[in-house]
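Can you read through this structure? Questions will come right after.
Apart from one protein chain that is not included, each protein chain of the complex appears where it belongs.
By written order: A and B. Residues from 1 in each chain.
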Amino acid sequence: MIRDLSWIDPLYLLFALRWTVLLTLLALLGGAPVGLLVAALGRMTKRPARLASRGYIGLVQGIPLLAWLFLFFFGFPIFGIDVPAWLAATCAFSVYSGAFLGEIWLGALLSIPRTQWEASASIGMSYIEQLRYVIIPQALRIAMPPSVGFIMQLIKNTSLAAVIGFVEVTREGQMTAAATLAPLTVYLMVGAFYFALCYPLTTYSRHLERRLHVAR
Amino acid sequence: MSLVELRSIVKRFGEHEVLRSVDLTVSKGEIIAVIGRSGSGKSTLLRCINGLESIQGGELFVDGIPVHDPSADLRKLRARVGFVFQSYNLFPHLTVERNITLGPTIVKGVSQADAVALARDALRRVGLEEKLHAYPDQLSGGQQQRVAIARSLAMSPMLMLFDEITSALDPELVGEVLRVLENMARDGMTMLLVTHEMNFARRVADRVLFIHQGTIWEQGRAATLFESPTTEELRSFLGAVLI
Partner (left out) sequence: MTYTFHFRDVFAAQDALLDGLLLTLQLTATTIVLGFVIGLGVACLSVYGAPWARRVARSYVELIRNTPLLVQLFIVFFGLPSIGIKLDVIPVATIGLALNLGAYAAEILRAGIESIPRSQVEAGVALGLTRAQIFRHIVLVPALKNVYPSLTSQFILLMLATSVASQIATPELFYAGSIIQSRTYRDFEVYIVIAVVYLALALLLRILLGLAYRLLFLRS
């Protein structure tokens, strides 16, 4: 049934945006623990741990996100589990985020000079205390700008979940475009919505970056 | 006619007045040493002469060219005025040869072959002929600075400006650079040097300018200025640097 593009369509798109946001949050929820693990392993002195960390990062970053989505989407049924699109997407994005966030956080940890460890050790701090009071606060500040930047990328990447049928704003746009035969207008609107979500994050990330360099 | 003429030069950085009414004439073949405390404006003075800094008041002529005029062709001027920096500023990705031939080939349209000949000649004058194909990071500080001098010499300048060119060098490398400068002076090059090398200034310079708070506080022949400074400021400055 073909209909004209009406004022209500942008509203539907806007509502679909919450699924975009939800998927991003779920991906972060799943990806953050993985990222922490990757970062922690990557900093260990034992070689197998570091190899595992780097191997995971290399593996995930060497495969397109679309492929990860499809692997999870078609993989689960193979093992007899039927998963809805959102769950497959969440798993794929969690794996993906875990690698990228892990890389960022590992980089932040590694950039703390060992003199910080030495200085805090020589005033008698335990390993946990070193982490808590000296290392992690600094690592956090360094990791914030790229992490915020990655969250922005994640929001954009959720558009690919449309391909496996998850109805976030891009999928909603596809359906609206098909119904109204006004694809250009629809996708321009979709683009505008993404821009509205992402641009504040981009600005915030830059602001954090500037503050970081001033402080140094 | 004097080669360089400054009339009541005023130079400001924002609100801060760095040069407050400087008058100066430089004749062909003169060697002038410019001394003073840091922040006195001596480097700025030099940088105004080849237009690296613009002036907010007064007039500046180099070989008759009005440098202060916004419509002046500064590129043509700079091709004839050599400037050597404190941090040499050699181009790290180019060989010594290319560093030196870049100016002649691109700015003056000299052929590649002629430019290489110019480069060899310039390197010979600074005593580094064998380093033609080396890269800057393979050279010591003193050698890099001599290549920087050669780079300016290859343009056959009528005037050479030196902005504290030995200040960034290890002490044992300063001598080789100063020797090159002495040779150039002997060959009749017009030179303005901002320097801390007081002994060198006394020996080689015709005239010494003491810059203080943005003006030429005192000037005169090297011998008289160093032996009998007339102003208190110069006296205390010499007292501090000549220890």
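Rule of thumb we're sticking to: a contact is a pair of C-beta atoms (placed from the backbone, for glycine too) under 8 Å apart; a residue touches a chain by one contact, two chains touch by 3 or more.
Just so it is clear, the structure is predicted and the values come from calculations on it, not from any experiment.
Colleague: Among A:Pro33, A:Pro64 or A:Pro113, single out the residue that touches the unshown chain.
Modeller: Looking across A:Pro33, A:Pro64 or A:Pro113, the contact with the absent chain belongs to A:Pro64.
Colleague: With the missing chain put back, one of B:Val10, B:Leu52 or B:Leu173 would touch it. Which one?
Modeller: B:Leu52
Colleague: In the whole complex, not just what's shown, which of B:Gly41, B:Gly103, B:Gly142 or B:Pro229 touches the removed chain?
Modeller: Only one of B:Gly41, B:Gly103, B:Gly142 or B:Pro229 touches the chain omitted from view, namely B:Gly103.
Colleague: On chain A, what residues meet the omitted chain?
Modeller: Residues 59, 61-68, 70-71, 74-75, 77-80, 152, 156-157, 159-160, 162-163, 170, 173, 177, 183-184, 187-188, 190-191, 194-195, 198-199, 202 of chain A touch the chain that is not shown.
Colleague: Applying the definition given at the start, please give the residues of chain B touching the unseen chain.
Modeller: Interface residues of chain B facing the absent chain: 50, 52, 75-79, 82-83, 85, 87, 89-94, 102-103, 106-107, 135, 151-152, 155.
One rule holds for everything that comes next: only the chains that are shown with their structure count from here on.
Colleague: Indicate the whole-number Å distance between the mean C-alpha point of chain A and the mean C-alpha point of chain B.
Modeller: Taking the average C-alpha coordinate of chain A and of chain B, the gap between them is 55 Å.
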